[in-house]
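Notes for the one structure printed next.
Yeah, one chain of the complex is gone here, protein chain that is, but the others are all in their spots.
Our next item is chain A:
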Amino acid sequence: MDALFEIPSFDVIGADGLGRQSATTAHAMAVFKGQLYLATGSAVARNARQAPRIMRYDAAGQRWVEVYGSPMVAACARAAVPDRQLAAALGETLSAPGRNAGSGLGSEVPRDTGYASMVVFQGASDPEPALYVSTMSRGGALILRSTDGATFEPVGEPGFGSPEIFSFRTLTAYKGRLYAVPAGTVTDEYLDRFVAPAADVYVTDDPAGGVWRKAAEPGFGDPLNLSVNTLCAANGRLYAGTHNPALGFQVWTTEATGEAPFTWTRVIDEGASRFQRNLVVTAMAEFDGALYVGGGLNGPGTDPVHDIGPAACELIRVWPDGRWDLVVGEPRFSPQGLKVPASMTGPGFDDFFNAAIVSLCVHEGALYLGTHQWEAFQAIENGAGEVVGGAQLWRSVDGETWEIVLEDGNGNPADVAYPALASTPFGLAVGTQNQSLLLRLAGRDRKDTTFPAGLSVLIGV
(Lines give C-alpha, C1' and ligand atoms only; values in the text may rest on other atoms or scores of the structure.)
Protein backbone atom coordinates (compact mmCIF):
# COMPACT_ATOMS: atom_id res chain seq x y z
CA MET A 1 0.00 0.00 0.00
CA ASP A 2 2.81 2.39 0.89
CA ALA A 3 4.28 1.88 -2.55
CA LEU A 4 1.23 3.51 -4.07
CA PHE A 5 2.09 6.74 -2.32
CA GLU A 6 5.65 6.70 -3.62
CA ILE A 7 4.44 7.45 -7.11
CA PRO A 8 4.27 11.20 -7.54
CA SER A 9 1.03 12.97 -8.14
CA PHE A 10 1.42 15.54 -10.85
CA ASP A 11 0.19 19.08 -11.09
CA VAL A 12 0.42 21.22 -14.18
CA ILE A 13 2.45 24.33 -13.36
CA GLY A 14 2.66 25.62 -16.89
CA ALA A 15 0.60 25.12 -20.04
CA ASP A 16 -0.11 26.64 -23.42
CA GLY A 17 3.60 27.23 -24.03
CA LEU A 18 3.68 29.43 -20.91
CA GLY A 19 1.64 32.02 -22.68
CA ARG A 20 3.27 31.55 -26.06
CA GLN A 21 1.79 28.65 -28.01
CA SER A 22 4.64 28.75 -30.48
CA ALA A 23 6.77 27.43 -27.63
CA THR A 24 6.31 23.77 -28.44
CA THR A 25 9.16 22.07 -26.65
CA ALA A 26 10.66 22.04 -23.19
CA HIS A 27 14.16 21.06 -24.23
CA ALA A 28 15.89 21.24 -20.86
CA MET A 29 15.49 22.25 -17.25
CA ALA A 30 17.95 23.05 -14.49
CA VAL A 31 17.90 24.23 -10.91
CA PHE A 32 20.05 27.33 -10.42
CA LYS A 33 20.24 29.29 -7.22
CA GLY A 34 17.35 27.25 -5.90
CA GLN A 35 15.02 28.05 -8.76
CA LEU A 36 13.80 26.08 -11.73
CA TYR A 37 14.85 27.26 -15.19
CA LEU A 38 13.29 26.05 -18.41
CA ALA A 39 14.75 26.13 -21.92
CA THR A 40 12.01 26.38 -24.52
CA GLY A 41 12.01 25.87 -28.24
CA SER A 42 9.71 26.86 -31.05
CA ALA A 43 8.89 24.79 -34.09
CA VAL A 44 8.07 28.02 -35.85
CA ALA A 45 9.94 31.17 -34.86
CA ARG A 46 9.17 33.82 -37.46
CA ASN A 47 8.70 36.92 -35.39
CA ALA A 48 9.25 38.40 -31.96
CA ARG A 49 6.00 36.93 -30.61
CA GLN A 50 7.22 33.45 -31.53
CA ALA A 51 10.74 33.86 -30.22
CA PRO A 52 11.88 31.15 -27.81
CA ARG A 53 12.64 32.03 -24.23
CA ILE A 54 14.38 30.93 -21.10
CA MET A 55 11.87 30.90 -18.28
CA ARG A 56 12.20 30.81 -14.50
CA TYR A 57 9.57 29.40 -12.22
CA ASP A 58 8.63 31.57 -9.29
CA ALA A 59 7.48 28.86 -6.92
CA ALA A 60 6.19 31.26 -4.30
CA GLY A 61 4.09 33.15 -6.80
CA GLN A 62 3.38 30.03 -8.85
CA ARG A 63 4.15 31.81 -12.06
CA TRP A 64 6.69 31.77 -14.84
CA VAL A 65 8.99 34.68 -15.51
CA GLU A 66 10.81 35.26 -18.76
CA VAL A 67 14.50 35.75 -18.06
CA TYR A 68 15.74 35.64 -21.62
CA GLY A 69 14.18 35.93 -25.04
CA SER A 70 15.86 35.42 -28.34
CA PRO A 71 17.11 38.68 -29.78
CA MET A 72 15.89 39.58 -33.23
CA VAL A 73 18.38 39.57 -36.07
CA ALA A 74 18.28 40.33 -39.76
CA ALA A 75 16.92 37.35 -41.70
CA CYS A 76 19.47 35.54 -43.82
CA ALA A 77 19.17 32.67 -46.27
CA ARG A 78 19.47 30.16 -43.44
CA ALA A 79 16.38 31.57 -41.73
CA ALA A 80 14.13 29.83 -44.24
CA VAL A 81 15.95 26.72 -45.40
CA PRO A 82 13.89 23.53 -45.21
CA ASP A 83 14.13 21.10 -42.33
CA ARG A 84 15.49 17.81 -43.72
CA GLN A 85 13.45 15.61 -41.39
CA LEU A 86 10.22 17.41 -42.11
CA ALA A 87 10.99 17.52 -45.83
CA ALA A 88 11.57 13.77 -45.87
CA ALA A 89 8.46 13.09 -43.80
CA LEU A 90 6.02 15.67 -45.10
CA GLY A 91 7.44 17.07 -48.30
CA GLU A 92 9.08 20.36 -49.09
CA THR A 93 5.93 22.44 -48.74
CA LEU A 94 5.51 21.82 -45.05
CA SER A 95 9.17 21.59 -44.26
CA ALA A 96 10.08 25.24 -44.18
CA PRO A 97 7.62 26.97 -41.91
CA GLY A 98 10.07 29.82 -41.68
CA ARG A 99 10.25 30.19 -45.44
CA ASN A 100 8.09 33.24 -45.31
CA ALA A 101 9.83 34.51 -42.24
CA GLY A 102 9.09 38.16 -41.94
CA SER A 103 9.02 39.40 -45.48
CA GLY A 104 12.25 37.67 -46.52
CA LEU A 105 15.76 38.99 -46.53
CA GLY A 106 16.08 42.26 -44.73
CA SER A 107 13.35 41.54 -42.21
CA GLU A 108 14.04 40.47 -38.67
CA VAL A 109 13.65 37.02 -37.23
CA PRO A 110 14.51 35.53 -33.85
CA ARG A 111 18.18 34.62 -33.74
CA ASP A 112 17.38 31.41 -31.89
CA THR A 113 14.72 28.78 -32.43
CA GLY A 114 15.25 27.27 -29.02
CA TYR A 115 17.56 26.48 -26.13
CA ALA A 116 18.75 22.91 -26.13
CA SER A 117 20.69 22.28 -22.96
CA MET A 118 21.34 23.79 -19.55
CA VAL A 119 23.97 23.13 -16.93
CA VAL A 120 25.22 24.78 -13.79
CA PHE A 121 29.01 24.94 -13.95
CA GLN A 122 31.85 26.91 -12.45
CA GLY A 123 34.66 27.44 -14.92
CA ALA A 124 38.08 28.97 -14.43
CA SER A 125 36.75 32.50 -14.97
CA ASP A 126 33.58 32.05 -12.95
CA PRO A 127 33.67 33.46 -9.44
CA GLU A 128 30.75 31.23 -8.61
CA PRO A 129 28.69 28.57 -10.39
CA ALA A 130 27.01 30.00 -13.48
CA LEU A 131 24.12 28.82 -15.59
CA TYR A 132 25.22 27.86 -19.10
CA VAL A 133 22.66 27.40 -21.85
CA SER A 134 23.18 26.27 -25.44
CA THR A 135 21.14 27.86 -28.20
CA MET A 136 19.58 26.43 -31.34
CA SER A 137 20.45 29.04 -33.90
CA ARG A 138 20.41 29.13 -37.66
CA GLY A 139 23.37 31.46 -37.54
CA GLY A 140 25.37 28.98 -35.50
CA ALA A 141 24.88 27.71 -31.96
CA LEU A 142 25.92 29.85 -29.04
CA ILE A 143 26.67 29.25 -25.41
CA LEU A 144 24.89 31.70 -23.10
CA ARG A 145 26.16 32.38 -19.61
CA SER A 146 24.38 33.81 -16.61
CA THR A 147 25.72 34.39 -13.14
CA ASP A 148 22.56 35.87 -11.69
CA GLY A 149 19.86 33.94 -13.52
CA ALA A 150 18.45 37.16 -14.88
CA THR A 151 20.93 38.29 -17.50
CA PHE A 152 22.43 36.06 -20.14
CA GLU A 153 25.37 36.82 -22.40
CA PRO A 154 26.85 34.78 -25.24
CA VAL A 155 30.33 33.50 -24.62
CA GLY A 156 32.51 32.38 -27.49
CA GLU A 157 31.94 32.21 -31.19
CA PRO A 158 28.90 30.74 -32.96
CA GLY A 159 29.46 27.00 -33.28
CA PHE A 160 32.87 27.41 -31.63
CA GLY A 161 33.99 28.82 -34.97
CA SER A 162 31.84 26.47 -37.09
CA PRO A 163 28.64 28.44 -37.73
CA GLU A 164 27.02 25.48 -39.48
CA ILE A 165 26.60 23.87 -36.04
CA PHE A 166 22.93 24.38 -35.27
CA SER A 167 23.03 23.56 -31.58
CA PHE A 168 24.81 21.88 -28.73
CA ARG A 169 22.52 19.18 -27.52
CA THR A 170 24.31 18.30 -24.32
CA LEU A 171 26.31 20.37 -21.88
CA THR A 172 27.87 18.10 -19.29
CA ALA A 173 30.22 18.82 -16.41
CA TYR A 174 32.88 16.24 -15.62
CA LYS A 175 36.02 16.51 -13.50
CA GLY A 176 35.99 20.30 -13.48
CA ARG A 177 35.55 20.67 -17.22
CA LEU A 178 32.54 21.36 -19.35
CA TYR A 179 31.78 19.20 -22.38
CA ALA A 180 29.53 19.96 -25.33
CA VAL A 181 28.42 17.98 -28.36
CA PRO A 182 27.19 19.67 -31.53
CA ALA A 183 23.68 18.76 -32.61
CA GLY A 184 22.29 19.60 -35.98
CA THR A 185 23.61 21.25 -39.08
CA VAL A 186 22.42 24.41 -40.74
CA THR A 187 23.58 25.51 -44.16
CA ASP A 188 22.23 27.79 -46.83
CA GLU A 189 20.46 24.76 -48.31
CA TYR A 190 19.00 22.84 -45.40
CA LEU A 191 18.57 22.37 -41.67
CA ASP A 192 19.14 19.00 -40.07
CA ARG A 193 18.15 19.12 -36.41
CA PHE A 194 19.89 15.89 -35.47
CA VAL A 195 23.05 15.28 -37.41
CA ALA A 196 25.96 17.59 -36.67
CA PRO A 197 28.51 18.68 -39.27
CA ALA A 198 30.98 16.39 -37.51
CA ALA A 199 30.76 13.85 -34.72
CA ASP A 200 32.77 15.92 -32.29
CA VAL A 201 32.99 16.34 -28.54
CA TYR A 202 34.25 19.66 -27.25
CA VAL A 203 35.78 20.43 -23.87
CA THR A 204 36.82 23.50 -21.95
CA ASP A 205 37.72 24.38 -18.42
CA ASP A 206 36.66 27.96 -18.99
CA PRO A 207 33.48 28.32 -21.02
CA ALA A 208 33.35 32.02 -20.17
CA GLY A 209 36.63 32.37 -22.03
CA GLY A 210 35.05 30.77 -25.06
CA VAL A 211 37.98 28.53 -25.92
CA TRP A 212 36.97 24.95 -26.59
CA ARG A 213 39.08 22.02 -27.73
CA LYS A 214 38.12 18.73 -29.30
CA ALA A 215 37.96 16.01 -26.68
CA ALA A 216 38.01 13.11 -29.13
CA GLU A 217 38.83 12.42 -32.73
CA PRO A 218 35.75 12.82 -34.97
CA GLY A 219 33.31 9.95 -34.48
CA PHE A 220 35.85 8.34 -32.16
CA GLY A 221 37.61 7.27 -35.33
CA ASP A 222 34.54 5.64 -36.89
CA PRO A 223 33.18 7.60 -39.88
CA LEU A 224 29.84 5.80 -39.52
CA ASN A 225 29.19 7.79 -36.34
CA LEU A 226 27.52 10.86 -37.80
CA SER A 227 27.05 12.66 -34.49
CA VAL A 228 27.74 12.39 -30.82
CA ASN A 229 24.29 12.87 -29.42
CA THR A 230 24.49 12.48 -25.66
CA LEU A 231 26.99 12.81 -22.83
CA CYS A 232 26.75 11.64 -19.24
CA ALA A 233 29.09 11.47 -16.27
CA ALA A 234 28.59 8.20 -14.42
CA ASN A 235 30.59 6.04 -12.07
CA GLY A 236 33.56 8.37 -12.25
CA ARG A 237 33.71 8.24 -16.04
CA LEU A 238 32.38 10.26 -18.93
CA TYR A 239 30.20 8.46 -21.46
CA ALA A 240 29.22 9.53 -24.96
CA GLY A 241 26.46 8.06 -27.11
CA THR A 242 26.48 8.36 -30.88
CA HIS A 243 24.09 8.56 -33.82
CA ASN A 244 24.96 5.89 -36.37
CA PRO A 245 22.43 5.18 -39.14
CA ALA A 246 24.57 2.50 -40.76
CA LEU A 247 25.05 0.10 -37.88
CA GLY A 248 23.35 1.53 -34.81
CA PHE A 249 24.55 3.61 -31.91
CA GLN A 250 27.79 3.29 -30.04
CA VAL A 251 28.68 4.22 -26.47
CA TRP A 252 32.19 5.36 -25.66
CA THR A 253 33.81 6.19 -22.35
CA THR A 254 36.84 8.05 -21.05
CA GLU A 255 38.39 9.06 -17.75
CA ALA A 256 39.59 12.23 -19.47
CA THR A 257 43.06 12.13 -18.00
CA GLY A 258 45.70 14.50 -19.31
CA GLU A 259 45.04 16.92 -22.10
CA ALA A 260 42.39 16.67 -24.80
CA PRO A 261 41.89 14.82 -27.02
CA PHE A 262 41.46 12.02 -24.53
CA THR A 263 41.64 8.26 -24.87
CA TRP A 264 38.19 6.78 -25.32
CA THR A 265 37.09 3.16 -25.13
CA ARG A 266 34.06 1.74 -26.87
CA VAL A 267 31.67 -0.13 -24.59
CA ILE A 268 28.74 -0.66 -26.96
CA ASP A 269 28.60 -0.84 -30.72
CA GLU A 270 26.19 -1.88 -33.45
CA GLY A 271 23.24 -0.52 -31.48
CA ALA A 272 23.88 -3.10 -28.75
CA SER A 273 23.53 -5.79 -31.44
CA ARG A 274 20.18 -4.44 -32.61
CA PHE A 275 21.84 -2.50 -35.39
CA GLN A 276 20.26 0.57 -36.92
CA ARG A 277 16.95 0.16 -35.08
CA ASN A 278 18.93 1.47 -32.15
CA LEU A 279 19.88 4.45 -34.26
CA VAL A 280 20.92 6.93 -31.64
CA VAL A 281 21.53 7.28 -27.94
CA THR A 282 18.87 9.75 -26.92
CA ALA A 283 19.34 9.92 -23.14
CA MET A 284 21.67 8.64 -20.42
CA ALA A 285 21.72 8.75 -16.62
CA GLU A 286 23.61 7.19 -13.75
CA PHE A 287 21.48 5.20 -11.36
CA ASP A 288 22.36 2.73 -8.64
CA GLY A 289 25.91 2.10 -9.84
CA ALA A 290 25.19 1.76 -13.53
CA LEU A 291 24.74 3.89 -16.61
CA TYR A 292 21.30 3.69 -18.16
CA VAL A 293 21.27 4.28 -21.91
CA GLY A 294 18.06 5.15 -23.69
CA GLY A 295 18.02 4.78 -27.43
CA GLY A 296 15.69 4.78 -30.35
CA LEU A 297 14.84 6.86 -33.36
CA ASN A 298 14.87 10.60 -32.98
CA GLY A 299 12.55 11.43 -35.84
CA PRO A 300 8.74 11.49 -35.84
CA GLY A 301 8.48 7.75 -35.13
CA THR A 302 10.89 6.96 -37.92
CA ASP A 303 14.04 8.50 -39.25
CA PRO A 304 12.76 9.72 -42.61
CA VAL A 305 16.15 11.00 -43.77
CA HIS A 306 17.87 7.64 -43.39
CA ASP A 307 14.68 5.64 -43.97
CA ILE A 308 14.89 3.72 -40.71
CA GLY A 309 11.99 2.37 -38.75
CA PRO A 310 9.43 2.57 -37.44
CA ALA A 311 10.84 0.82 -34.41
CA ALA A 312 10.30 1.09 -30.70
CA CYS A 313 12.98 2.16 -28.23
CA GLU A 314 15.22 0.19 -25.91
CA LEU A 315 16.86 0.73 -22.54
CA ILE A 316 20.37 -0.63 -21.90
CA ARG A 317 22.31 -0.75 -18.63
CA VAL A 318 26.09 -0.41 -18.72
CA TRP A 319 28.19 -1.43 -15.72
CA PRO A 320 31.49 0.26 -14.81
CA ASP A 321 33.47 -2.73 -16.12
CA GLY A 322 31.88 -2.36 -19.56
CA ARG A 323 29.39 -5.21 -19.32
CA TRP A 324 25.92 -4.32 -20.44
CA ASP A 325 22.41 -5.65 -19.89
CA LEU A 326 19.29 -5.26 -21.89
CA VAL A 327 16.66 -3.76 -19.60
CA VAL A 328 13.84 -3.09 -22.03
CA GLY A 329 13.92 -4.40 -25.56
CA GLU A 330 14.19 -7.23 -27.96
CA PRO A 331 15.89 -10.49 -26.86
CA ARG A 332 18.90 -11.29 -29.01
CA PHE A 333 22.28 -12.86 -29.38
CA SER A 334 25.30 -10.63 -28.95
CA PRO A 335 29.09 -10.85 -28.71
CA GLN A 336 28.59 -10.37 -24.96
CA GLY A 337 26.15 -13.24 -24.64
CA LEU A 338 22.44 -13.83 -24.80
CA LYS A 339 20.52 -10.68 -23.97
CA VAL A 340 17.06 -10.99 -22.47
CA PRO A 341 15.32 -7.88 -21.14
CA ALA A 342 15.69 -7.74 -17.37
CA SER A 343 12.29 -6.08 -17.15
CA MET A 344 10.75 -8.82 -19.32
CA THR A 345 9.40 -5.93 -21.35
CA GLY A 346 9.84 -5.64 -25.08
CA PRO A 347 10.82 -2.65 -27.19
CA GLY A 348 9.05 0.56 -26.24
CA PHE A 349 7.85 -0.97 -22.96
CA ASP A 350 5.70 -3.19 -25.15
CA ASP A 351 4.33 -0.09 -26.87
CA PHE A 352 5.28 0.01 -30.54
CA PHE A 353 4.77 3.78 -30.64
CA ASN A 354 7.39 4.62 -28.04
CA ALA A 355 10.07 5.48 -30.57
CA ALA A 356 12.67 6.95 -28.24
CA ILE A 357 13.59 7.40 -24.62
CA VAL A 358 14.11 11.12 -24.70
CA SER A 359 14.94 11.76 -21.05
CA LEU A 360 16.28 9.98 -17.98
CA CYS A 361 16.43 11.47 -14.51
CA VAL A 362 17.00 10.27 -10.96
CA HIS A 363 14.64 11.74 -8.40
CA GLU A 364 14.27 10.70 -4.76
CA GLY A 365 15.81 7.27 -5.25
CA ALA A 366 13.93 6.35 -8.40
CA LEU A 367 14.88 6.44 -12.05
CA TYR A 368 12.40 8.16 -14.33
CA LEU A 369 12.30 8.16 -18.08
CA GLY A 370 10.23 10.00 -20.63
CA THR A 371 9.31 8.67 -24.04
CA HIS A 372 8.48 10.06 -27.44
CA GLN A 373 5.21 8.37 -28.36
CA TRP A 374 3.80 9.07 -31.83
CA GLU A 375 0.60 7.02 -31.86
CA ALA A 376 -1.58 10.08 -32.48
CA PHE A 377 -0.07 10.52 -35.94
CA GLN A 378 -0.67 6.88 -36.76
CA ALA A 379 -4.23 7.12 -35.47
CA ILE A 380 -4.90 9.96 -37.88
CA GLU A 381 -3.22 8.18 -40.77
CA ASN A 382 -5.25 5.05 -40.06
CA GLY A 383 -8.49 7.00 -39.82
CA ALA A 384 -9.03 5.78 -36.27
CA GLY A 385 -12.28 6.74 -34.57
CA GLU A 386 -10.38 8.56 -31.88
CA VAL A 387 -6.98 10.21 -31.86
CA VAL A 388 -5.12 8.59 -29.00
CA GLY A 389 -1.56 8.36 -27.77
CA GLY A 390 0.94 10.70 -26.21
CA ALA A 391 4.10 10.67 -24.16
CA GLN A 392 4.70 8.29 -21.29
CA LEU A 393 6.64 8.68 -18.06
CA TRP A 394 8.00 5.53 -16.45
CA ARG A 395 9.53 4.98 -13.04
CA SER A 396 11.70 2.31 -11.44
CA VAL A 397 13.31 1.96 -8.03
CA ASP A 398 15.55 -0.96 -9.01
CA GLY A 399 16.16 -0.28 -12.70
CA GLU A 400 14.35 -3.44 -13.72
CA THR A 401 10.78 -3.21 -12.51
CA TRP A 402 9.02 -0.36 -14.25
CA GLU A 403 5.68 1.24 -13.65
CA ILE A 404 3.97 3.82 -15.75
CA VAL A 405 3.45 7.16 -14.06
CA LEU A 406 2.04 9.31 -16.84
CA GLU A 407 0.58 8.16 -20.14
CA ASP A 408 -1.27 9.43 -23.16
CA GLY A 409 0.45 12.79 -22.81
CA ASN A 410 -1.41 13.25 -19.53
CA GLY A 411 -4.61 13.61 -21.49
CA ASN A 412 -3.27 15.52 -24.47
CA PRO A 413 -2.28 13.28 -27.41
CA ALA A 414 -0.41 16.24 -28.87
CA ASP A 415 2.06 16.11 -26.00
CA VAL A 416 4.11 13.49 -27.79
CA ALA A 417 7.26 13.56 -25.67
CA TYR A 418 8.70 14.37 -22.26
CA PRO A 419 12.14 15.59 -23.33
CA ALA A 420 12.94 17.49 -20.14
CA LEU A 421 13.04 15.97 -16.67
CA ALA A 422 14.61 17.59 -13.62
CA SER A 423 14.83 16.71 -9.98
CA THR A 424 13.97 19.93 -8.18
CA PRO A 425 13.32 21.01 -4.62
CA PHE A 426 9.68 21.29 -5.63
CA GLY A 427 9.41 17.76 -6.99
CA LEU A 428 10.08 16.03 -10.28
CA ALA A 429 9.65 18.54 -13.09
CA VAL A 430 8.45 17.22 -16.43
CA GLY A 431 8.54 19.31 -19.60
CA THR A 432 6.61 18.33 -22.71
CA GLN A 433 6.96 18.51 -26.44
CA ASN A 434 3.71 19.48 -28.09
CA GLN A 435 2.92 18.67 -31.73
CA SER A 436 -0.57 20.12 -31.99
CA LEU A 437 0.31 22.06 -35.12
CA LEU A 438 1.58 19.00 -36.99
CA LEU A 439 -1.36 16.93 -35.79
CA ARG A 440 -3.77 19.56 -37.03
CA LEU A 441 -2.02 19.55 -40.40
CA ALA A 442 -1.99 15.76 -40.54
CA GLY A 443 -5.65 15.58 -39.58
CA ARG A 444 -6.93 18.59 -41.46
CA ASP A 445 -9.78 16.50 -42.86
CA ARG A 446 -10.98 15.67 -39.34
CA LYS A 447 -12.78 17.73 -36.76
CA ASP A 448 -11.13 16.27 -33.72
CA THR A 449 -7.48 17.17 -34.19
CA THR A 450 -7.41 20.46 -32.36
CA PHE A 451 -5.53 19.82 -29.16
CA PRO A 452 -4.14 22.16 -26.52
CA ALA A 453 -1.09 23.79 -28.05
CA GLY A 454 2.24 24.76 -26.60
CA LEU A 455 4.46 22.99 -24.14
CA SER A 456 3.45 22.15 -20.60
CA VAL A 457 5.36 21.69 -17.38
CA LEU A 458 4.25 19.35 -14.63
CA ILE A 459 5.52 18.89 -11.12
CA GLY A 460 5.22 15.55 -9.42
CA VAL A 461 5.23 15.49 -5.66
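By our rule, a residue touches a chain if its C-beta (ideal position, glycine included) is under 8 Å from a C-beta of that chain, and two chains touch if they have at least 3 such contacts; residues count from 1.
Here, contacts and distances are computed from a predicted model.
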The chain missing from this complex carries, among "4Fe-4S dicluster domain-containing protein", "Sugar ABC transporter permease", "Molybdopterin converting factor subunit 1" or "Sulfotransferase", the UniProt name "Sulfotransferase"
Among the options A:G161, A:G221 or A:P331, the absent chain makes contact with A:P331
One chain is left out of this view; which of A:R277, A:R317, A:H372 or A:R395 touches it in the full complex?
A:R277
Option from A:L224, A:A342 or A:I404 whose C-beta touches the chain left out:
A:L224
Kindly state which of the options A:V12, A:A124, A:A150 or A:V340 is in contact with the chain not pictured.
A:V340
Residues of chain A (touch criterion as defined above) contacting the omitted chain
224, 246-248, 270, 273, 275-277, 307-308, 330-335, 337-338, 340-341, 344, 346
